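Attaching a single structure in structure tokens format; questions to follow.
One protein chain is absent from this view; the other protein chains keep their places.
Showing subunit A:
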Amino acid sequence: MSVYLLRRLLQSVLVMLAMSVIVFVGVFAIGDPVEILISPDADQMERERAIKALGLDLPLWMQYLSFLGNALRGDLGRSFVFNEPALQLILQRMPATLELALGATIMALIIGLPLGLYAGLKPKSPLSSTIMAGSILGFSLPTFWVGLMLIMVFAVQLGWLPSTGRGPTVEVLGMRWSFLTWDGLRHLAMPALNLALFKISLVIRLTRAGVRETMLMDYVKFARAKGLSPARVTYVHVFKNILIPVVTVVGLELGSTIAFSVVTESVFAWPGMGKLIIDSINVLDRPVIVAYLMMIVLMFITINLLVDLAYSALDPRVRLENK
């Protein structure tokens, strides 16, 4: 187990190093941050000062080495734009993204699992066909468009929900969370649903496929023959076995939701990390881009690890050492 963890850790360090090199070179290739940040009223002297102030006067490899040196001491640099430590900027925005991603995932499970179960158990019923057709819509409609439609219907036409932004927050554990207030929940509803739509469809499809496959298994037949109640067969024997693919996919999806909820966050003006990264890319705020992507890599590695651990808990046949 510990050898396995160590190897994972080493891998992740290598991936993060590679990532930082790619981002450094990438931002350098896209353009010159000073050209974007500097006031048009400026002159050549001011430009030279700004280049120096941001440390962009050194050759790229020297900039990279000094970044690495600082990173080893836990300092990922200061944002060019905000003059705040990049890591702190990202961490400030994290609770907003986390609650959005978790809200979406919970919605996906609460809505997707029962619907998928139903569609799997009664594949012939008209309701099942409707559910499956709906899930295709959920897959194929672009998030951007759905978000705008949600706003048009629920905020502009019906006036039930606030159109954009995050509601009032409550400070817990030094972070600001909005899901603890009623108004906060109302602000959370639409973006979370928007983000969840794709996931709901995914969970429905996975669950249905799993149920249909498992229902034909010998152990299910045996359980039935033993005279167990249909409920017990469904919820204990079938359900537990279909959870493995669902957990894998939902876990990975959670990661990509946290990392890439950019579209939803910008449509709903949700002040999370996705919006931060897109804003930072727009002004080539390299310290923030590097810090963000490195954090995301770390997060994916962690989530993969947790998924593997969950496997071994759900399926006794899986042993991590054997991998």
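The working rule: a contact is a pair of C-beta atoms (placed from the backbone, for glycine too) under 8 Å apart; a residue touches a chain by one contact, two chains touch by 3 or more; residues count from 1.
The rule is short, and it goes like this: contacts and distances are computed from a predicted model.
Colleague: Refer to UniProt and select, among "Aspartate carbamoyltransferase", "NADH-quinone oxidoreductase subunit D", "Fumarate reductase iron-sulfur subunit" or "ABC transporter substrate-binding protein", the name of the complex member that is left out.
Modeller: The record for the missing subunit names the protein "ABC transporter substrate-binding protein".
Colleague: Out of A:9, A:22, A:137 or A:156, which touches the unshown chain?
Modeller: Touching the chain that is not displayed is residue A:156.
Colleague: With the missing chain put back, one of A:57, A:84 or A:213 would touch it. Which one?
Modeller: A:84
Colleague: Tell me where the left-out chain touches subunit A, residue by residue.
Modeller: 30-47, 49-50, 53-54, 78, 80-84, 89, 92-93, 107, 110-111, 114, 118, 148, 151-152, 154-156, 159-166, 182, 185-186, 188-189, 193, 231, 266-269, 271, 275-276, 279, 281-284
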